[in-house]
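Shown here: the complex without one of its protein chains, the others still in place.
Coming up: chain A.
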Amino acid sequence: MPQISPHTNFTETNKIFQWLKDLVFLFKRSTNSEKHLAPTSLTTIAMSDVETTFDRLLKLPGVMGAILVNGEGEAVRTSMDSTSSSIFAGKMRPMVKMARALVHEVEPTDELTYLRMRTLKSEILVAAENEHMIILVQDTNILDEARRNSSSSSKKSE
């Protein structure tokens, strides 16, 4: 039986997505500030924000790896080894492009915010904004466990 149901709690997903958006924003800010030769303190602050948010991402349940991909398709920040990062980035890029095109085709005003692919072993979350992408790979079982715990605890508190 498929495990996705319309009952799934969206707060967790929205939280992750908000963090991902923050990360992309901070990353863009930091790369832009480097281009404009801003004082070093500014770049270090921006980069450390990226680092902090990235580390926060890694603390999520069951995270096997996180990759921040820039406009050129290079993995800029990653917690996995560089070969798998580049493979992931390479594979997810056309996937996101296609998903975006399809969303646009069905409803022209709509826009893709993120894509979550679930497989037997892992769950891959890809958040894309303009050309930047964040790929988060989580272990399916650990993630489901965490979801079940969080939904049961929220039900208890109701």
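Keep in mind that, in the parts below, a contact is a pair of C-beta atoms (placed from the backbone, for glycine too) under 8 Å apart; a residue touches a chain by one contact, two chains touch by 3 or more; residues count from 1.
Basically, contacts and distances are computed from a predicted model.
Between the listed names "Dynein light chain roadblock", "Protein DIS3 homolog", "Autophagy protein 5" or "Sodium- and chloride-dependent transporter XTRP3", the UniProt record for the complex's undisplayed chain reads "Dynein light chain roadblock". Of A:V63, A:M80 or A:M95, it is A:M95 that touches the chain left out of the display.
Where chain A meets the missing chain, the touching residues are 2-4, 6-7, 10, 13-14, 17, 87-88, 91-92, 94-95, 98-99, 102-103, 105-107, 109-122.
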